[in-house]
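Following: one structure in structure tokens, then a few remarks.
Note that one protein chain is taken out, while the other chains of the complex remain in position.
For chain A:
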Amino acid sequence: MTLDFFFMRSTFMRSTFMRSKLLKSASVALSVWKRMAVVAAMVAAMVLVSLVANAGVIENYQFESPEQQEQFFRLNEELRCPQCQNQSIADSNAPIAQDLRREVHRMIVEEQADDDTVIQFMLDRYGDFVLYKPRMDARTLALWFGPLILLLLGLLILFRILKQHRPDTKDQELDQQDKAELDKILGGKDK
């Protein structure tokens, strides 16, 4: 079985989706029809823009199975382009990203390589940098658990502040003398 695929498809659908979500929240005051027309026009514009923007990243790769294709997609999204730094190799059109995609494809189809093999291959050459999701090791512990620790610390501080600000019930209880005085003022009406 042979499956053709275009890179454009995935990036295009995702960007259109995200942008249309933004649009929805922006146009509240318009009537339903006007709103829909505006949304349609803007979505069309976005489609056009994303088509133009992504026009370079159209490559035709062939796979032996849908699983391989899925693996290819997934790995490309996970690997970061060493040249362009803020794009995955799936998104980037830099020459090095093209090379890396070709290499991922070759490893998947020719060597039936699993994810770990491909990722290790990239790590050996480009280092941790190529991973969008860093591995867990001694150097990345702070990265992985830092936010959790900060959250716990925050909760702890919040807890202590709340505890300090809780009204002190002991002070507010009236002793016998106060009660008697109060009764006198109220004239025993509340009995």
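Everything that follows uses one rule, which is that contacts are C-beta pairs under 8 Å (C-beta built on N, C-alpha and C of every residue); 3 or more make two chains touch, one makes a residue touch a chain; residues count from 1.
In the analysis below, contacts and distances are computed from a predicted model.
Only one of "Na(+)-translocating NADH-quinone reductase subunit C", "3-phenylpropionate/cinnamic acid dioxygenase small subunit", "Thiol:disulfide interchange protein" or "ABC transporter ATP-binding protein" fits the UniProt record of the hidden chain, and that name is "Thiol:disulfide interchange protein".
Note that of A:110, A:124, A:137 or A:175, the residue touching the chain absent from this view is A:124. Touch with the chain omitted from the figure is made, among A:62, A:85 or A:112, by A:85. Residues of chain A in contact with the chain left out of this view: 82-83, 85, 95-96, 99-100, 103, 123-127, 129, 164.
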